[in-house]
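Okay, handing you the structure first.
What follows is part of the complex, with its chains left where they were.
Each chain gets a letter, A and B, in the order it is written, and its residues are counted from 1.
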Amino acid sequence: MTTQRGTRYYVQWAGEERVVEIRSAAGGLEVLVDGEPHPVDVTAVEDSGLLNMIVDRESWTYGARFENGAAMLSFHDREVRVPIEDERGRLARLATGGAAGGADDSEITSVMPGIVKEVLVAAEEPVSAGQPLLILEAMKMENEIRAPREGIVGTVHIEAGQAVDKGASLVSLAPL
Amino acid sequence: MSAPHPITTLLVANRGEIAVRVIRAAHELGMRTVAVYSDADRTSLHVRMAHEAVRLGPAAPSESYLRIDRILEACKATGAQAVHPGYGFLAESAEFVEACEAAGVIFVGPSAAAMRAMGDKISARATVEPSGVPVVPGATLTEGADDAAILATACGVGFPQLVKASAGGGGKGMRLVREEGEVLDAIARASGEALTAFGDGTVYLERFIEEPRHVEIQVLADNHGTTVALGERECSVQRRHQKVIEESPSPALTPELRARMEAAAVAAAESCGYRSAGTVEFLVGADGGFHFLEMNTRIQVEHPITEMCYRVDLLAEQLRIAQGLPISFGRDVPVPAGHAIEARICAEDADHGFMPSTGTLGAVQLPGGPGVRCDGHVYVGQEVGLDYDNMLLKLIVHADDRATAIERMKRALWETRLPGITTNIPLMLRTLDDPRFTSGHYDTSILEGSAPPAEEAADLVPVIAAALAMHRRVRRTHVPPASPGTRPAPWVQAGRSWWNRGTWGS
């Protein structure tokens, strides 16, 4: 059995970078996290958009979508955002000098159409994770748009009173 | 007993889960049902479940579910003798009740007069107070009263108390007074602020209920002189005055307190000549005192927890009463047993400012098994939009005791999958594990500051899950489920045999 080098993924989690290598060796599929092997069996449930993985014998079912350089994973009891890039993505980003976590990762976008009621931050202001950035009125309710992580506000794309569409860029956020 | 006013066709003037709930009750009673719908709800479950369906108009409620004229036209076109309003929309519109009456259509609910009497807090308070229903003590103090009169009035209201401007709002001139010694100073300042702000120095004193619990009593009243109470629902888990988790019985009530509150609720209902199902809401203080808050003249979202404990069907009772029949059990209210909890599953991202979540529902998976009830309107392919309330599903559990009911609810929440949108299920699970909730010592502030658990570096599950999902996407590999006659894609097969080797040594 020859050991081929597998595909590498760079994952940001809990403030650390993990290198996950998925290897198709002759005898099977191997998943290594920072070089440590983990027995994995993964399968998709047809028509359901769900994946089930049995990892270290534990059974996990989750949905996954990709957005702004991160995997949005929904487990039974939590939704988590996991920045991830593959080798090609990483090389491309390093070549252009982009920030970690994907080129678009710095843009906070609107998840729904609404009207900006109030802008709570200004350019170059440092913000902590969870800090309200602006208030968006939608569905007759005022919704606080919060910072997904700590960082420094780059551009503020909107102003109070402005109507925004779903997906519109609101604020850009650079790493601290 | 044959019904004095038989209903063979019922129109349901609502949408979402309550329309589905009404249709279920009506079908069990052998009624034919008519759904109404807006353009946004053309494929909704209530449209598909009803025997007939009539379009009302565009999505906006003012052009559809609030169109009294269209609803009554639909009754006429379909031969519906009665209309059930559900909750929300026209459920508490006395105007609608009168329009139904004028059109010869039975409104499944109370009279317009009872609805108006309970329609706002001031008239409701005036209606129930003569019947001895305890209201939050309060009194008005006009400008220029002398100190002795002020002190007498303030002590009559009791402490702690809030002093507020009668004319104003928004906290202007509001003061919290904890004891008699603070009264004169506080009232002088409040009155002054009120005068400056509103040109009127009149202030209103109201007892301040500390750490209030929100407890409501279910009542049923028929046209045969029977009004009964069916215990309480504890509704203190709230966010922005929206109830999120309810339970029955309340962990805070003693049998003696329950009996007094039930008597007060029946008195309140009788004070306005109430008919049908209704709910009397009370604030219960940390001292065990209770005070009338308001009466909801409709079926409540959280009615199923009462149904689970009492084994009654409140919707069926409403439909019986509307036909002129007595309550099925008369005054012999069933003895309640066990404990019930309801969780309202909403399309929202509770961890990011409770933003509403929109999308298309994929493979819906609802929980089952013993003691679990699902009252929802979700279906595979459902477009969850922003047109209406974002509540998708009520999960209700019942068990012998509160601790088992909590475990059952956690189990049911864990089973529920609504892919395609974000829900408040993670917040629900955290709340059910909160020591304040499990101990039963919680108040309406319990949800404040609830935050998702921190990411832990030792937890590799999200790391591996993200890499596998990206690997699958990058490779564009379709991974079929293992099934007879289907050959698994090589990488799945490979992973499996690798794993077998690693684990089983075979």
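Odds and ends about this structure:
We take it that a contact is a pair of C-beta atoms (placed from the backbone, for glycine too) under 8 Å apart; a residue touches a chain by one contact, two chains touch by 3 or more.
Owing to the predicted nature of the structure, the values given are computational and were not obtained by experimental measurement.
Beyond the single copies displayed, the complex in its entirety has a chain composition of A x2, B x2.
Please note the rule applied: only the chains that are shown with their structure count from here on.
Rounded to a whole number, the gap between the C-alpha centres of chain A and chain B is 34 angstrom. Those residues of chain A whose C-beta lies close enough to touch chain B in the complex are 7, 9, 11, 13-16, 18, 20, 22, 24-25, 27-31, 33, 37-51, 53-55, 57-58, 60-64, 66, 71, 73-80, 82, 84, 86, 111-113, 130, 132, 136, 138-139, 141, 143-146, 148, 166. Chain B contributes residues 349, 351-358, 362-363, 386, 390, 413-415, 417, 419-420, 422, 425-426, 429, 451-457, 459-474, 478-482, 488, 491-492, 494-499, 501-503 to its touches with chain A in the complex.
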